[in-house]
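Before I ask anything, here is the structure I am working with.
Omission of a single protein chain aside, the complex is shown with its protein chains in their original locations.
For reference, chains read A, B and C in written order, and residue numbers begin at 1 within each chain.
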């Protein structure tokens, strides 16, 4: 009784297909491994402990922001304000730390306020997009302008320093292991926990079809808001890393990261239309962007060509990811 | 006391009254059938009960108490579950996840996978043996066949453990064994005292499972009958109304027109069919029969260029036809009407005029679209089908389903094609529209067009086709001509082992 | 009464009412804002945005999440090519226009091919293309001296050309008429709406879906290139990233004009009003003497409020 005209796809048979279906980030992983090898080939020291630590420090924020973006994209939405939230949280926590002094308790309090700020921004986006039903792309662009304005209001000039204790910790070591690696482990645990939550599953279901999910009895508006809230929280975490790495407040620091975070999500094999993807893929996507950027320098690209080569490489990686993923799953 | 009562429930979409002042009682432990042509308001009524459509007027009582159903979630809490005709599945999620989606078993914020699998397994087990190959709890829904998806939607509905269950065309893609199993489950639910609203267009199913039938016409409840005390004929006349007669074409077997074939197919093979060969002569209506989904649609779509055939040859009027895409075949004079008009036919939101013209644009290689010149071409085509519409500039979505389909068909009438491929064209349109359509088809054949008709309703096929090719498993199993075109022969050929 | 509410649902009417309201507000806040000369200047700026938005409008109308984030890059590239080719000389204008249009069409073609033949989602494809264009700008800028607008071009953009209006406004009016004709009176236009509204049905009716979608991206590139040339005339010389501001602004202009991002409905007349609306809003904020932070907050919040008048998604409960 095979119904041919139904858009059912042929059953996946081979192990490769199943693997690609289960782990949509495999093409990205392959690209990443190749990039790492090339980096090591052209500049062996880039793969030394110092080199890798530096790379993780630099791109941890983008990884977190890509994950933030992923939760929104799960549900078929998008957040163009993610980078602005990073900037806002960055100036908020630096401001709080500067105001109250830089001791340990204050730092923790500042981080808590930062998380709350990120969460609040996420909820605002959620209200605007899910509850007021504005179109996500333009609405979050509008909120990004608003958040940037708020960041400029809090700190009109880049440059308030973060307390030394804060960035020394971030840049330092605990038990002889660079602090950022501890962060990476915590990050991995957090993602592993989130994958198992109801919210993750429901976000993906909503991404498969809002109307269907609503008719099935899912609280779609609340779920989408949950995605934006989670995005806000992860954007705040990204801001912590940026603050640790830059040791200062800058009301514009995250602006350019938004589009990269979207590119990272797509590189990681998630569908922009929602319903399908992984956070691990987005982390890999962020690393791909990082390795492309450093590789472009290590192969000795003349300075005026660096932006172009990066742009072309990222476009090709995006296309390769989409094409390979589709072919492998087909 | 009634389990569910609707009092004066009404719903309008703009100027269209989808449902007017509907009163309905559903008892505990009954299967209550809703009958009515498409667009009569059955689905609207179901969705109002299930909370996904907001009624304008009226009230709903559950066990005698008025309830406010604020949304699907609220409906579920009140014990109402619904099977949506258009399904409500998450394509990238697994079968098990879909079954439990609305009410995920959880521990704290986490999904309780073990409980989820267990609960899903309970409902999957109900259909043991009829789910088909490759059906498993962790299969991804988008990889499933249409019938399997429909089963998942049924399981999902059952998993609501509701006291009122609504099944809106839940059997359209299922095979006999699946339908029988489903009916066993429904009988079981009935014994448990649950109330079931059952919607289907298949008369035999209605008489097999229903206790009572309520007929809706044009958004109004016409009346209710005990199934035991009524006949299909009575139900149909209630659906159609006294003023309209179902026009049926005379059952005389016409002589096969002479002359060379307009369409000649040899050894056509592609996804879902193999080695198909037949001829259609000018003035002939060739029927495709058999159970649903045996390759009939796939062959028609391949001839039209919508699916690519892998082997075989096709000749149109003696010249080779390469069906590489619809654009190419349309230019050569092939026409195709799909039963799935919302997917393949209607450009929703656009004016009727724009919906009639695309074929003319292509055939005439037009660049400019002058509305008054176009209207002169469009109006006769629409009138030939007795299409009811307020103006050519009105959006097609303002029309009823049957009239939308007439607009889609009308687009082929401006420049006459040599061959008309009809792929279950009457799916979901009402009886009078059907009659208009078939009388037109007969007329077109009389004017020398070659017509291939696939109809999922056997009566349509037997009444209208001059010759019937019966499909099974992607191949033509038998040809019925002349007096051999009987329901008995059709069934026999359809169920023959492949 | 219902006729009035129906009228108020028309995006164009909404935009015009909002324009009038904002002009009144601007005049109240800083007298002279709504003077004829000032409105004319705002219209020139709006024309620049409106011409990019024409291409954006087409891509969005074509549906399937159509969007072109690369327009900003094309605008910049075109301004630079034009500046270098005319180098302050009227004789260079024809060649410059030709080169810019070819370049715009070329990058639009690449976008179109990526989106249709390789089936890369438009947002991703054009975002990647934006990165490439930004890189290309750096290369072009570093190698070749950047040029200057030809005097005739500068005059065309900002000096009176005909009946008291500068040439660019006439150009905009012509583009508006051409777009209206294209969308309503040509087969191509009907096909754009058809693929935007129901791509599968359009395909089954013999519409060359891929070719049309590619054409839309090409047109978007061409309109962006024309904007780049006009922008050069407006500012006199070309410089990198000059077009960046048009990327999201063009999308907002389209949305304010009543074309939803889902495509298949809407038109360009609204977009023209939308572009003017956005420019007035930005202009009011520039003239009001508040901090940049305040300006941005007010701007963001106002955009959100204005969006409430348009394109709200349907309620899931019918």
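Methods note: contacts are C-beta pairs under 8 Å (C-beta built on N, C-alpha and C of every residue); 3 or more make two chains touch, one makes a residue touch a chain.
Assume contacts and distances are computed from a predicted model.
Of the candidate names "Monosaccharide ABC transporter substrate-binding protein (CUT2 family)", "NADH-quinone oxidoreductase subunit A", "Nitrogenase iron-molybdenum cofactor biosynthesis protein NifE" or "Cytochrome c oxidase subunit 2", which one corresponds to the UniProt protein name of the undepicted chain?
"Monosaccharide ABC transporter substrate-binding protein (CUT2 family)"
Quick one: jot down which shown chains the absent chain touches.
Taken over the complete structure, the missing chain's partners among displayed chains are A, C.
Of the listed residues C:198, C:220, C:250 or C:293, which contacts the missing chain in the full complex?
Candidates C:198, C:220, C:250 or C:293; residue touching the omitted chain: C:293.
For the chain left off this view, which of C:241, C:262 or C:302 is in contact with it?
The one listed residue touching the chain not shown is C:241.
Among A:69, A:106, A:125 or A:248, exactly one should touch the missing chain; which is it?
A:248
Could you list which residues of chain A touch the chain missing from the display?
Contact residues on chain A toward the absent chain are 43, 45-46, 48, 50-51, 54-55, 57-59, 61-62, 152, 155-161, 167, 170-171, 242, 244-257, 290, 293-294, 297-298, 302-304, 306-307, 310.
Applying the definition given at the start, please give the residues of chain C touching the unseen chain.
Touch with the absent chain occurs at residues 30, 32-33, 35, 37-38, 41, 45, 134, 138, 141-142, 145-148, 158, 231, 234-237, 239-242, 245, 283, 286-287, 289, 291-293.
In the analysis below, only the chains that are shown with their structure count from here on.
I'd like to verify one number: the distance from the centre of chain B to the centre of chain C, where each centre is the average of its C-alpha atoms, in whole angstrom.
Roughly 43 Å separates the two chain centres.
Please tell me the distance, in whole Å, between the geometric centres of chain A and chain C computed from their C-alpha atoms.
Whole-Å distance between the two chain centres: 30.
By residue number and range, which residues of chain A touch two or more other chains?
In chain A, the residues touching two or more other chains are 211, 214.
Could you list which residues of chain C touch at least two other chains?
316-317
Along chain B, where are the residues that touch chain C in the complex?
13, 47, 51-54, 71, 304, 306, 325-327, 330-331, 336, 338, 343-350, 354, 357-359, 361-362, 366-371, 411
In their complex, what parts of chain B are in touch with chain A?
Of all residues in chain B, those touching chain A are 50, 52, 71-73, 75-76, 82, 84, 87-93, 97, 101-104, 106, 109-111, 113, 132, 134, 140, 142-147, 156, 160, 173, 175, 271-273, 291-295, 297-298, 301, 307, 474.
Which positions of chain C touch chain A when the two form their complex?
Spelled out, the residues of chain C in touch with chain A are 65, 67, 69, 114, 118-121, 123-125, 127-139, 141-143, 248, 251-252, 255, 260-261, 291-301, 303-304, 307-308, 311-317.
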